[in-house]
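Note that this complex is displayed minus one protein chain, with the remaining chains in position.
Labels run A, B and C following the written order; every chain starts at residue 1.
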Amino acid sequence: MLNVNSHKQIRGIEMENSPKNSRRDFIKKGTRLSLLLTLGAVGGIAAKHLTGEKYVWQIDPFKCTQCGRCATSCVMSPSAVKCIHAYDLCGYCDLCGGYLKPDANQRSTAAENQLCPTAAIQRKYIEEPYFEYVIDESLCIGCAKCVKGCTSFGNGSLHLQIIQNRCLNCNECSIARLCPSEAISRVKASNPYKVKGSFTKEGKS
Amino acid sequence: MRMEHDIKLKLSFNIALVSGIFCITVALLLLLNFMQMSKNKPLESKALTSLVKRLSQEPNSDELKQEIRNFDLLARKAYFNSQWQVKTGGYLLLFGAVVMAFALRTLIGLRSKIDEPLLKNDNELISRMMTQKWVIITGTLLIFLGLVASYASVDHLKKYSVDESVVNAKPSDDQDKIEVIQVGQPVIKADSSVKVEATSNVKPNKTINPEKVVTVLSSEKIVPVIGKTAFPGSKEIRANVPSFRGPFGNGVFYTKGTPVEWDATSGKNVIWKTPVPKKGYNSPVIWENKLFLSGADNTIREVYCFDRSSGKLLWKQQVDKIQGSPAAAPKVTEDTGFAASSLTTDGNHVFALFATGDIICFDMDGKRVWARNLGVPDNHYGHASSLIMWKDKIFVQYDTNKSRKLIALKASSGETTWETLRKGKISWASPILAEISGKYQVVLSTDPMVAGYDSESGKELWSVNCMMGEVGPSPGFGSGLIFAANEYARLVAIDPIKNAKVWESDEYMPEVASPVCANGLLFIATSYGVLACYDAKTGEKYWVKEDGTGFYSSPVIADNKLYTFNTAGKMKVFEVGKTEKILGEGDATEKITTTPAFKDGRMYLRTPKYIYCIGKK
Amino acid sequence: MKNKGITLFLIILAVIIVTSVTFDYYFSKPDELPENPYALNINLLEKIDNSKILYTESRNFGLNFTEPSGICFSEGQFFIVGDQKMQIIDTFGKLKGEFKFDQKPTCVYVSTQNIFVGFRKSVSVLNREGLKMNEWNSFSDSSVITSLAEKSGILFVADAGKRIIRKFSLAGNPLGVIEGKTGNDQIHGFIIPSPYFDIAFNEDGELWVVNPGKHALENYTVSGDLRTWWKATSVRIEGFSGCCNPAHFAFLPDGSFVTSEKGTVRIKVYKPSGEFLGVVAAPSRFKENSAAPDLATDNEGNIYALDMDKKMIRQFVKKEK
Partner (left out) sequence: MDKWIKIALIFTLLIFSLEGFAQKQRFPKPEFGTGYSQPTPVTPEPRALALEYTDVIVLLIVLSLSSWIAIKDRSRKKMLWLSVFTLLYFGFYRDGCICAIGSVQNVALTIFDPGYAISITTLLFFLLPLIFTLYFGRTFCAGACPLGAIQDLLIVKPLSLPEWLRKTLGILPYLYLALAVLFAATGTDFIICRYDPFVGIFRMDAAFHMVIIGIAFLLMGMFVARPYCRFLCPYGVLLNWMSKFSKWHLAITPAACIQCKLCSDSCPFDAIDYPTDEKQVKQRIWGVNRFLVYAVLIPLWIIIGGYAGSKAHVWISKANPKVYLAELLISKPEVRLDEKNLDVQAFLSSGKSMEMLVDEASVIRRKFYFGGWIAGGFMGLVIGMTLLNQIIFRTKKDYQPNKGNCYSCVRCVTYCPVKN
C-alpha cells in the first residue's frame, strides 16, 4: 500500500513539473475544444433545417402504378403497406373489378372468382344492386392486385397506404428506394395518410 | 466447493449443448421453410393458375370449381402457416440463442482459471513492419480498384445526344397514316362593336343572363384561321409587342404617332401609371389590349396582366407548385433578380421564365395551362435571357455554367421540341428572330460566336467567331445583316447568308444595351454614355453623342424615331438620320434599365416601381 | 498456427457476408428485380386480332382545350365543350366560333335549331348563333348531368347523380322522369357507379340509354317504358368490362352502336341487334387507365372520338376491303 502511495506521489510531482506533459495537456485541451466546436458547427448547419415535426412514410395514391413492389420490398413481412378502401368513391357495384377476377366465372364469393390472393376483401350484400367491399387488413399483404383491378375497371376507390402502426418508419424506406413511380415520400406525422378524397365530405366550393 | 464447481460446469455445458442443438434445429427448419416458400410460392402457385385457366374453358364444371376452392384454401393455409412458422421459429431461435449465450458464458467463466498472464512475445518492431506493409498494400489496392473501376465503366450519360433519343423513341404501333390538324383559335378583333351588335340581337327573355355568354360570335364576324396556323403570323406580330425589344426582338416597333415628350413629375403625357407588385427587370410585352410583366423575389414569382387602356391590373398569378422547382431560390445578383427574363406571348397564351428555371404558360385570362422547370440554372448572375417565340415554339436561350443550350418548347404543352447544345461560353443575351432567305432563324450572340439556328429543327445554320467575354447585348438585325457587340470585344456586322463578317469596329461597344438598326442606320448605346450612329452596310460612323450617364436600356426605334433612356431615367428621342437631331426629351425620374414597348402610338415603360403608359393626351 | 478451425470458420463467415452484400447490391437494381408475382395481367385483353379491327384512324384534330368533355357532330360541324367554353369546328379543322361559359360544361347536344349545353347541375339552351335562349337550373345538388338528347320538342337529360333521365319541354317545363325501373326482373333501374350515363336517339327515333352497371343498352319509349335491351359482359373484346361501361355510345347511320369504354379504353361497333361487329380502336391506341372518349358519328359512317388525354378529335374511317 505504501509503495503504491509513494508511486502516486512521485508521478504527481512528475506530472506537474514536466513541461512536456503540460504542453501535451494543452494541445489535448485545444483539440477537444476544436472538436467540440466542429460538432457545434455540424449541429448548427443541421439545425438550420431542423424540424420539430415527426415525419412518416406514405404513398401518394395518384402516383402509384400498382407495380407490386410494396408487397415484396418492405422490411416487414407481410408488408406494412395495405389496401385502403375509400368508400366515398366506391360504386358499390355487383361487378367489382377489384374483387372479381377480370374473367370471373360468376359474380360470387367463390374462391375461383376472387382476385385477392389471400381473400382479404369481403363482399357483403347491402341491397339490390349494391354490394359493400370491406378489406380485412389482417389478411391483406399489399400486393395491389385489387388496386390495379379497381383502377382499370372501376372508380379507383381501392388504393394502397402505409399503415402507420405497422410501419417501422425506417430511416430510409426500402420500398421508397425501389418505387418506380417515386410515389412514396415522407409526410408529416400529424397528417399521416393520403386517403383518396370524398364526395360527401368535400363541402361546397 | 470443488464438487459444486464441477456440477455447475457440467450443467452449463449440457445446457449450452442442448440449446445449441435446439438453435441449429430451429434454424434448419426455418431455412427449410424459407426454401419451400421461395420454391413454390403458395399464393402464386402455377397449379392454381392452370386450374383457373381450365375453368375458363369449361365454365360450368362444378368439380373443377370445387377443386379450385380446395386448392385455394390449402394454398392460403400454407401461406399463413408458413408466416406463423417464421414468426414462431424466430422467437424460438432467439430464446435458444439467449439461453445458449448465457450457458456458454458461464461455462467459459467457470473453466477459465486465473492464468499466468501471457507475456506478449511478439516483437513490436516486426509487428509494425507488417502493419506498414499491409496498410500500403491495402491503400494501393484501393487506388488500383478505383482506377480499374474508372476504366471498366462507361459514362453513358456523356454519350447521350438528343438525336439519339429521337431515333430510340418508342415506335408507334399506329400503322395508319394520320393527318394531323391543329385547330386554331379565332382571331378576335378587339373592337367592342361585335359585342354591342351581338347583344342588340338578344331577344328579351326572362331567364337570360347576358353575362353568361361572354363572347358571342356569329360566323361572319370570325376571321377564318387558315390551315394549320393557330399561331400569329408576322403581320400580327408586327402589330403587337410579343417579346423583349418589340416584334422579333430587334428593337423596331411598327407604330405611328408616338410621343416625344413626357414627364413623370408633372404627369405630362402620362396616360396612366400603375404600381407593379414585385420587382423585376423584365420589359413589358403586349398583345392587343393586354400588357404582361413578371415580378419575383427569392420566395414568390408572379406574372401580371394589365389592361393596356386603363392600366388596371387584370390578373396576377403566382408561379408555384411546379415539379422540379427548387425549394430554395438559386443565388442571383441584385441587379439581375429573379425575373430578368421578359415574357413572350402568341396572343393566346403568355409565357414567363424565372431565374429558378421555372417556365410557365397562362392563357390570356390567367388560367394556368402548363408549367415546368427546365433545371435550376447554374448562373453566377442569375438567368437573364428573355423568351421569344415563333409559330408554335418558344425559344429559350438556356445557358448555364454547366451547359449552353438553345431549347425550343412546344407552346401548347411545354414539351421540349428540340434542344441544341451550343459550344462556347455562357451568355446573357436574348435570342432574336431574323427572317433570312424567307425563313425565320433564332440568332444568338455568345463568346466566341454569333450564330443562327433553324427555328424548326434547331440546327445551327451559320456561325461566326467574333465575340468575347460575358455577352450581355442581344444581336440586332436590319438591312439583311446581323449586328453583335459586347464591351471589351468588338462591334461586328455579319452577313448570315455568306456566313461572314462584313465590317467591324472597336470604338464604341455596349455592355448591356443591344444594337438597333433601321433605315440603313445602326445605333449603339454604351454603358459609359455614348450614343453612336453608323452606316449599317459599311460601318461608316455618322455621329456620336456623349451623354453623361450610361445606357442599360436598349435604344429602340418606333415611328421612325430613336428612343433612348439613360440609367438616370432621362429619355432622349432622336431622329433616325445621318445627323444628330433631338426631337424631344422626357424624364422618368427613376433609374431605367428596362426597354420600353410601343403600341398604337403609346409607349409603355417599366420603372423600378411602376408601369407607365405615355402617349399624347 | 493456433485455432486453425476457428480461423477457417471466420474466413468463411467473412466471405458469406461479402457475398450477401454484393448480391443484394446487384440484384436490387431495377432491371434485376424479380417480376411482380402478383401482377394482374390485363395486357392480354389488349392484344386484339387485327382482323377484328374494322376501322382505321385517318385524321386528328388537335384541340385547344385543357379538359375537353363532350362532342356533338351536326351539319358538318363539330361542337366541342370543355374547360369553360364551346368551340365549333368544321371538318377541315377551321375554328368557326367560340363561346365562353362561367362554369365547366359536361356535355353538348345540337339539334337543327338549338345547341344544348349541359353543366353539372344546369342546362343552357343556345340558338345556333350562340345566343342563350334559356337556362334550367331546377336540378338537385347531387345531380350530375352527363348527356342530352332532343326529339320532337322534348329534351332528355341524363342525370347520373340522381340516376334518372329527366324530360323537359323546350320552354323549360319538366315533363317527368324515366327511372328505368320496370317489373322485369332483369332490370332494376339505372346502375351508375361513376359519372358515365349516355343517352341517344337512333335514326328511327328510338331512345337508347346505357345502363353501365349492367353493361346493357336499353331502349325506352318516350313515356319511360322499357321496350327492349341487350347486354354484353366480358373482359374480352366482345363485351363490356369493369363496373361501368360502356361510358359513351353513338349510332351509325345504319343503326349500329358505337361504344367506348373507360379504364381499358376501347371503341367497338355492335349491330343494331346488339351482336358484336368489330373493333374501331384497340386499347393500344389509348393511354392506359384513361377516361372514355366521347363519341360522334357523321352521315357517312365516320366515327369521331374525343380523346380526353391527347385533347383531340380522332377520326376513324371504315377500312377498305
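What we mean here is this: contacts are C-beta pairs under 8 Å (C-beta built on N, C-alpha and C of every residue); 3 or more make two chains touch, one makes a residue touch a chain.
These numbers come from a predicted model, not from an experiment.
In the full complex, the chain left out of view touches A, B, C. Note on the undisplayed chain: of the listed residues C:P37, C:G176, C:P195 or C:G274, the one touching it is C:P195. Touching the omitted chain from subunit B are residues 27, 34, 86-87, 90-91, 94, 97, 101, 104-105, 108, 115, 117-120, 122-125, 127-128, 130-139, 142-147, 149-150, 152-157, 159-160, 162, 164-165, 168-170, 321, 324, 326-328, 375, 402, 415-416, 419.
On the side of subunit A, touch with the chain left out of the figure occurs at residues 3-4, 7-8, 11, 28, 31-32, 35-36, 39, 42-43, 45-47, 49-56, 62, 65, 67, 69, 75-77, 84-92, 126-127, 130, 132, 134, 137, 155-156, 161, 163-172, 174, 177, 180-181, 189, 191-203, 205. Think of the hidden chain as still there; on subunit C it touches residues 3, 6, 9-10, 13-14, 16-17, 20-21, 23-25, 29-31, 33, 35-36, 43, 67, 142, 144, 160-161, 163, 193-195, 287-288, 291.
Heads up, the rule we're going with is that only the chains that are shown with their structure count from here on.
Looking at B-C and A-B, the interface holding more C-beta pairs in contact is that of B-C.
Subunit B and subunit C have Cα centroids lying 35 Å from one another.
With touch defined as above, residues shared between interfaces to two or more other chains in subunit A number as follows: 103, 117. Listed for subunit C are residues 37-38, each touching two or more other chains. Taken together, the subunit C residues at the contact with subunit B in this complex read 37-38, 56-64, 66, 87, 89, 92-102, 124, 126, 129-135, 172, 284-285. Against subunit C, in their complex, subunit B makes its touches with residues 41, 43-44, 173-174, 176-186, 198, 201-203, 205, 207-219, 222, 224-225, 228, 230, 348, 367, 369, 412. Put simply, subunit A touches subunit B in their complex at residues 77-78, 101, 103, 105, 110-112, 117-119, 141.
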